[in-house]
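Shown here: the complex without one of its protein chains, the others still in place.
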Amino acid sequence: MCSVHDTIEFEKRGIPATVFLTQVFKNAAVYQFRTKGMEGHPFVELPHPVSNLTTEQMRSLTERYVDEMVAQLTQRA
Amino acid sequence: MASDLGFIDPTAGGSGVKVALAPRPKDLAGKVVGLLDNTKEQADVILETVAEILRNRYGVAKVITRRKEHYSKPATGAMIDDMAKEVQIAAAALGG
Partner (left out) sequence: MDEFEFFLEKDWSDGLPVVTPTEERVRAMLACTARGPDETIGAIPPAGGIATVRSVAIHAVMAGCKPEYLPIVLGGAALILREELNMGGVQCTMHGVAPLMIVNGPYGERIGLRGGNGCFGPGFRANATIGRAIRLILMNLGGGIAGIASATVFASPIRYTACLTEHMARSPWESLAVSRGYAAGDNVITCAMVESPRLHFDDVSTEPQRLLAGIGDAMTAPGSWNMWFNSDMVVAMSPQHAQLCADAGMSRRDVQIRLCELAVRPQKNLKRGGNWRPERARAMGLDPDDDECLVKAVKDPDRLHLIVAGGLGPVTAVCHGWNESSRAVHSAYSV
């Protein structure tokens, strides 16, 4: 879960950050946030799989999660 | 490391270092947002969609997208440093 690592690197530099991942990497993300010092850090969990979606399907799925992403990056969380 | 049972605990435990959550703004209006594409298929579609919505609905001033070398590798420190100079908010995709 290198994207979790990248997310933490942004946080270390004072930049609020989050990451999109699918359910298959959920446990890995929870574990990595915990062992790298950010237990409970939020992330945006998409259903799995997404790699075989059409571009249109991927866009409309993403649209449903942007609000959650914004909440994680602002004081709305 | 020796346990009460006379065995040695083989685990190392985490580093114990805690990282503080960066302070969150009230909203994203006028902010510069950085999106990090890890090259995995669909990451580009997800981030393009996010960029569009952030600009149209959340009043984000500017969105900067960068692509790292490979999804199985962390972004380089230099890449994160460069982005951190330009952006106030960041999101990465995709673990999938």
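As written, the chain order gives the labels A and B, with residue 1 at the start of each chain.
Quick note on the criterion: a contact is a pair of C-beta atoms (placed from the backbone, for glycine too) under 8 Å apart; a residue touches a chain by one contact, two chains touch by 3 or more.
What you see is a predicted model; the values in this text were computed from it and never measured.
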item: Partners of the unshown chain among those that are drawn; value: A, B
item: Candidates A:T35, A:Q57 or A:Q75 - the one touching the absent chain; value: A:T35
item: Residue ranges of subunit A at the interface with the undisplayed chain; value: 1-2, 5, 24-25, 27-28, 31-32, 35-36
item: Residue numbers in subunit B that touch the chain omitted from display; value: 2, 5-8, 10-15, 41, 69-74
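Throughout what follows, only the chains that are shown with their structure count from here on.
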item: Computed distance of Cα centres, subunit B from subunit A, in Å; value: 8
item: Of all residues in subunit A, those that touch subunit B in their complex; value: 1-22, 24-25, 28-29, 34-38, 41, 46, 48-51, 53, 55, 58-59, 62-63, 66, 69-70, 73-77
item: Touching residues on subunit B, where the partner in the complex is subunit A; value: 14-28, 34, 36, 38, 40-43, 45-46, 49-50, 53-54, 57-58, 68, 71-75, 77, 80-81, 83-84, 87-96
